[in-house]
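Would you mind keeping the following structure in view while I ask a few things?
Incomplete set of chains, arranged as in the complex.
Think of it as A and B in the order they're written, each chain with its own count starting at 1.
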C-alpha cells in the first residue's frame, strides 16, 4: 500500500485530525503497528493504546479526538467496518474460483445449476439438488439429494450437506462442516436403544456464516432452523430441532441441545452449553463456558454453571471468597461467648 | 399420509381411547401439531400438553388415559418407539444407495467386498480391507489398510477410518468422523516431546451409531473399544485405550481421556469431561458439563466439577446460596455479643 491519509479518509468517509499528507504503507493491529502503518481503535476503552502505539494513523470513532505523539486520526462512524474496507483493498488478492464445472465433479440426475456457478474437483452433487447463481462448491464437497443452495454462496472444501436441506443466499460454510446429520434420538426398550428416524431437515437463512468442523443436525420432524445473518464459529454443535433467531452469534465449541429456541441478536460465548427444550430470549448474552439449564429472559446476561444473571453470579463468587473471613469471625464469636459464659457462671456463683 | 386412527393403532399394536375413525394426515411434535396431526407423549410429566395441543390423536403410554378435547389416544407400551414406526412410514422416502462400485472409487489390492455393497464416488479403500455384505461406503470415504467393516453398515461421506480397525455389523457413522487417528502420547526429554508410536487399533461392536465429526483414537497398544449398541453423538473425543461397555450413550462434545473404562448402559451428558485411567461403573449417569476426576461407582449419578453424587452437588449449591444469610446471622450475633459484653461489664461494675 502507498496511500496518503487523505486518500484513506476519502475511501472510508472519515474526518481527519492531524496531518492529512502522512503516507501509509501498511496496516496492522495497534500493538504490532510500526511507523507507516494504519491501525484502528474499535472501542473507547482501548483509547490508552493511542499513547503507546507506533502507528502513523489510526481510524477511531467520533468519541476519540486526542491528537497524540503526532499520530493522525481518521474519525468515522464504525472504525471496525472502515478498517475492514481498507483491509480488503490492501490484503493479498483474494482467491477466487472461476465459473465452470470441473470435469471430475459428479453431477446427479435433474440437478439444477444456476448461472456462473463454480463446481470444484471431486464435488458430488446428488439427484434433484439445486445450486443458485454464482455459488462456489469447493473441492470434495458433498451435496445430498433434493438439497437447495441459494445464490452467491461459498461452500469450502469437504463440507457435507445431506439430503433435503435448504440454504439461503450469500451463505459461507467453512471446511469440514456437516449439515443435516441425523439428530441424536433413541427409544430405549429394556436397555437397548432403537433409532428414532430423523425425517426432518435443516433450513438456513440468508447471509449466514458457519465455521469449520461445525455440526448441525437435521430435525426429528419439521426442521432445525438457522435465521438470517446468524454467525457460527468453529466446532459448534447444534442439535435437532434447534431454532436460532436472526443475527445471533454463536462462538466456538458451543453446544445447543435439541429443540431449544434461541432468540434474535443473542450472543453465546465460547464453550457454553445449553440444555434442550428451553428458550433464550432476544438480545440475551450467554457467557463463555456457561451451562444454561433453564429459560433465559430477553435482554439478560447470564454466566456460570448453573447459569444465573451475571451480577448474581458475581455476587456468589464474592460470597465464596468471604467464607474464610466468616470462619475467622465465627471462631472469635465462639471465644467471646465462652468468656461470657464463664463470667455468667461466676456472676451466678457470686449471688 | 391419510390413515384412520384404527389403521395406525393396528400398525403399532395400540389400544384406542376415543374415536377410531379420525383421519390422520400428518405427524408432528405435540407443540407444533395442527388438526389432522398425530403426535405422542413419551413421558407422563408432559401430560399437561394434552390439554393445549391441537393434534387430532396422540400416542401415549398405558399410564395416560385422559380423553380430553375430543383428542383420540392410542395407548402403547413405548410411545417413542411406536411413533418412530409411524414416522418411518410417513416421512419422505429415505435416500438409498444402490449396490455397485462407482467407477471413480479406488479399490486397493486384495480388498474383499461382500454382496450388494455400495461404494460411492471418490471412496478410497486400501489394500487388504474387507467390506461386509450390503454395507454402504459413502462418497469420499477413506478406509485404511487391513480394516474390516461388517455387514449392513452405513458409512456417510468423508468418514476416515484408518488402518487395521475392526467395525461390527449394522454400524452407522456420520460424516466427517475420524476413527483410528494416533493416540496423543509423547515422552518428554528436556522439554522436547518425542512421539510414542500408537501401534494399537480400534474395535467397534455391532449396532453402534457414531455422530458427525467425532474422533476416536487408536490405542497405544492393544485397542480402543466401543461395545455393542453404544450411541455416540457429534464432536465427541474418545482417547486411546478407552473402553466403552455395551449400550452406553455419549452425548455431544463429551471428552473421555486415555485408558478410562466406561461400564454398560452408562449415560454421559453433553460437554462432560472424564480424566484418564479411571472407571465409570455400569448404569452410571454423568451430568452435562460434569468434570469427572475419580472413579464413579455403578448406578451412581454424578454432576458438577469436580463431579460428586448429584444430591451432594445440589446440597453444595444450596450451601453456597446460604452464605449471604450466614453473613447476616454472624453480623447479628456479633451485635448481640457486644451488647452482652457491655451488660456483663455493667453487672460487674454494679457489684
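What we mean here is this: a contact is a pair of C-beta atoms (placed from the backbone, for glycine too) under 8 Å apart; a residue touches a chain by one contact, two chains touch by 3 or more.
Note that the structure is a prediction, hence the values are computed from the model and not measured.
Trainee: Going from the 2 copies shown, figure out how many the entire complex holds in this file.
Mentor: Per the structure file, the complete homomer consists of 3 copies.
Here is the rule we use: only the chains that are shown with their structure count from here on.
Trainee: Overlay subunit A and subunit B by their C-alpha atoms and let me know the rotation angle in degrees, rounded to the nearest 5.
Mentor: Rotation angle, to the nearest 5: 120 degrees.
Trainee: Take the average of all CA coordinates in subunit A, do the same for subunit B, and state the distance between these two points in whole angstrom.
Mentor: 25
Trainee: Give every residue of subunit B touching subunit A within the complex, in rising order.
Mentor: Going through subunit B, the ones touching subunit A are 27-29, 32, 42, 77-78, 80-81, 83-84, 87-88, 90-92, 94-95, 104, 120-122, 138-140, 156-158, 172, 174-176, 209, 211-213, 229, 231, 233-235, 247, 249, 251-253, 265, 270-271, 288-289, 305, 317, 320-321, 323-324, 326-327, 330, 333-334, 337, 340-341, 344, 347-348, 351.
Trainee: Looking at the complex, which residues from subunit A come into contact with subunit B?
Mentor: Contacts found on subunit A: 104, 106, 122, 124, 126, 140, 142, 144-145, 158, 160, 162-164, 176, 178, 181-182, 184, 186-187, 189, 191-197, 199, 213, 215, 217, 220-222, 235, 237, 239, 241, 253, 255, 257, 259, 271, 273, 275, 291, 305-306, 315-316, 319-320, 322-323, 326, 329-330, 333, 336-337, 340, 343-344, 347, 350.
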